[in-house]
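Comments concern the structure below.
The complex is shown incomplete by one protein chain, all other protein chains being positioned as in the whole.
By written order: A, B and C. Residues from 1 in each chain.
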Amino acid sequence: MTTHRFVPNSFHNVIGSLPSALHIADGDTVVTETLDAAGYDKHDINRISGPNPMNGPIFVEGAEPGDSLKVEILSMVPTRDTGFTRNMVASNVVDPQDVRTLPASERVIWKIDREALTTRLAEPVAGLEDFTLPLSPMIGCFGVAPSLGQAISTATSGEFGGNMDYRLLGPGTTVWFPISAPGALFFLGDCHAVQGDGEIVGTGIETTFEVTVRLSVGKKRIIWPRGETADDIFTIGNARPLDQALQHATSEMLRWLGSDYGLDKTAASHLLGQVVRYDVGNVFDPAYTMACRVSKSWLKRR
Amino acid sequence: MTTHRFVPNSFHNVIGSLPSALHIADGDTVVTETLDAAGYDKHDINRISGPNPMNGPIFVEGAEPGDSLKVEILSMVPTRDTGFTRNMVASNVVDPQDVRTLPASERVIWKIDREALTTRLAEPVAGLEDFTLPLSPMIGCFGVAPSLGQAISTATSGEFGGNMDYRLLGPGTTVWFPISAPGALFFLGDCHAVQGDGEIVGTGIETTFEVTVRLSVGKKRIIWPRGETADDIFTIGNARPLDQALQHATSEMLRWLGSDYGLDKTAASHLLGQVVRYDVGNVFDPAYTMACRVSKSWLKRR
Amino acid sequence: MTTHRFVPNSFHNVIGSLPSALHIADGDTVVTETLDAAGYDKHDINRISGPNPMNGPIFVEGAEPGDSLKVEILSMVPTRDTGFTRNMVASNVVDPQDVRTLPASERVIWKIDREALTTRLAEPVAGLEDFTLPLSPMIGCFGVAPSLGQAISTATSGEFGGNMDYRLLGPGTTVWFPISAPGALFFLGDCHAVQGDGEIVGTGIETTFEVTVRLSVGKKRIIWPRGETADDIFTIGNARPLDQALQHATSEMLRWLGSDYGLDKTAASHLLGQVVRYDVGNVFDPAYTMACRVSKSWLKRR
Partner (left out) sequence: MTTHRFVPNSFHNVIGSLPSALHIADGDTVVTETLDAAGYDKHDINRISGPNPMNGPIFVEGAEPGDSLKVEILSMVPTRDTGFTRNMVASNVVDPQDVRTLPASERVIWKIDREALTTRLAEPVAGLEDFTLPLSPMIGCFGVAPSLGQAISTATSGEFGGNMDYRLLGPGTTVWFPISAPGALFFLGDCHAVQGDGEIVGTGIETTFEVTVRLSVGKKRIIWPRGETADDIFTIGNARPLDQALQHATSEMLRWLGSDYGLDKTAASHLLGQVVRYDVGNVFDPAYTMACRVSKSWLKRR
């Protein structure tokens, strides 16, 4: 297994069937430095405009349509002392009649303490004088080339992954994406130092990271992204409204519980009915994200 | 402060402006035994048909429209050795094309061990042989008479509360409801021994409880239900789609953070943007439920 | 068959199981004068506050739960020379980020010419100097007592009818409602001189009418309101989002085409697939309204 240090020459605002920028073997590890969501690098130099510039695509040998790409997020190291957010909740997450009460959203800088692994607003805000947050790094946007040769904006998401902004997609988590193109064509970027559920101000704390991932090909057909942490397994649905994202995630979980955990629809229903957890990813983008999560303590892999 | 033991003569399938069954002073405590969601009591005798029969209404002296009713859930003691669930996920929580793959839903019995405070399926199901769950009691349906003299089915929910099926609504939690009728007219019932997010099989583990609540009048105007646990504060929105429930809950949280925690829209946006948690209540009923939750560790009450 | 002139002593802001104000035989005709949506009568005297005060309930002999109430709208005669509207599209019918661009909504008066049967703004608006509309009367809100003894605000709608605001619900149209309470308990009010699809400013041209309806009991079980004009049959679904309202209306049409027109699911799918029309009723209220409409030219009643 080789470890590749991947330094992109160019970045992309779409996830799609573009010429590969790196060619790796199944199971190789990749270390790469990401830009922030607006296209600035660790030196705060603008490299490309937004949204969410991607490093990639990475061609994984042996990956074929119908397979799944296993992405182990091994580490995320912040590489800059600042991040940015928007400072106002988005107009689509409040009651329509309340939109008029919201001041215009502005860009705000956060300080990142890379030793203490904390972050705080650069300019204090009344009522939040002590608001210092531990870093909780996550990848906002990653995935593989979608079907039909499509190339889809990194502002949105779908079966192929994309801009899901789900908090659990950080170090220690493994994710699987359904492969539609030869080589899978993996992209990643848009990493966050911290983010609440929903990315409801339209950003997490957007900054640059050195990300290390291991990429492997699974010979299992899946439809929506799946993931695993130390404690849980989860599936992800991306759609609007959230109801539909929840349907996608639940249907995918039923398939997974059936094929890998020996639970038919009835057993899976008993399990999910009493222990399922739903987590909200992005509710800011064209497609919203919902995760369906189950504690591994209830599961026995066959 | 008096403690009332409330033994209803009749039960109700609506929450509304009905003649009060109990009259209490502001701050009094009420102990009452609830039926299960199908109208069976602790002796498994049917007392009324479903949905979700309510004990109540309880008239609280001094409660006026525009006030809020504070409900402290002091204890929930299971009173029966059995509960029931449905055994199949509902057709509205899977992809429409997958509905055909679901067997018909049936009623299934669970054993409740009231000493160990655990529950398990009465008839084992393949793959779930060791599926014994700790009890995690919660009130599925409670609230106060809605506005305009309405009387609304306990199968749904709204600003007045109702069938929200949110896991955190159990012992130790305090909830506030917006009062629309003199005396508030409080109802409760439909308690669950355990329930996953969403109540996606259409039930939790439905059984009977002895519930103890303390009811007090707050002179604060709220629009949607609010709550507090040992760790968190939360607001609740009830609507379809989930997107709209999320809007209601977020708007209510912005109002609360502004009035009680000294956070203007910008400060509240910074807080929510990076630390908010959204929890899914019911996604089975006509109105879905979403909670917007914030850890109290970030808050200073003014 | 008797014709009753019904002069209510009181009006209602809910549709529900209230004591009946008029008792009629199956097939009788009722003539009654309605208030406008804000509770003003034909003399512009306020009789009750809004929303949408109802005349009723009318008890129809022989009507039992499981039956349907046939309502023939025989005539609607305007009884006042003025109506009112709001003057701004609602915040929920534009893109959330555009809400800030909308001025606050105000109440505006329209002149009604009861000889010419036209209406125009009392105060001219730039760009609409010649905006004179022919009257196109319709009943905004009507229906029967819902199930379970519920009483539901006239600001919304459901299986029982209610505030549907659908343009075709005017003179010459027949509507059927599913009956849940003995006597059906029919209510009507909230009539409009004109209204575009969706009631997107939150009102039609709200005024008072003398309405004549004939009420008869049908021994057919239906789930959602159905209707018939000279040209078409239609079914109505009430829910949010519109997608769900459309599902209700389509499911009801499939049932109707099966039971009364001899079309199995395949034949009905061919018909609807190529000739169905969907009409938008209310998209302002808590529940939205969608009608599924088919030209009678394609149908042969069995």
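By our rule, a contact is a pair of C-beta atoms (placed from the backbone, for glycine too) under 8 Å apart; a residue touches a chain by one contact, two chains touch by 3 or more.
This is a predicted model, so every value here is computed, not measured.
In the full assembly, the chain not pictured is in contact with A, B, C, by the touch criterion defined above. Interface note for the absent chain: among C:A25, C:I48, C:V77 or C:V94, the touching residue is C:V94.
Among C:A38, C:M76, C:I112 or C:V280, only C:V280 touches the chain left out of the display.
When you scan A:T34, A:Q244, A:S269 or A:T289 for touch with the missing chain, the hit is A:Q244. Among A:I152, A:V217 or A:L272, the one in contact with the hidden chain is A:I152. Remark: the omitted chain is touched by one listed residue; of C:T34, C:N55, C:Q195 or C:S216 this is C:Q195. Panel shows subunit B; residues 90-92, 96-97, 99-100, 102, 241 of it touch the chain omitted from the view. As for the chain not pictured, it touches subunit C at residues 85-89, 92-96, 98, 101-103, 108, 121, 125-128, 131, 133, 194-201, 203-205, 240-243, 246-248, 250-251, 254, 261-280, 283, 288, 298, 300. Within the complete assembly, residues 13-14, 16, 146-153, 239-241, 244, 286 of subunit A touch the chain that is not shown.
Definition applied: only the chains that are shown with their structure count from here on.
The angle needed to superpose subunit B on subunit C by their Cα atoms is 180 degrees, rounded to the nearest 5.
In whole angstrom, the spacing between the mean C-alpha positions of subunit A and subunit C is 47. Annotation: 33 Å between the Cα-based centres of subunit A and subunit B.
Among the residues of subunit C, those touching two or more other chains are numbered 241.
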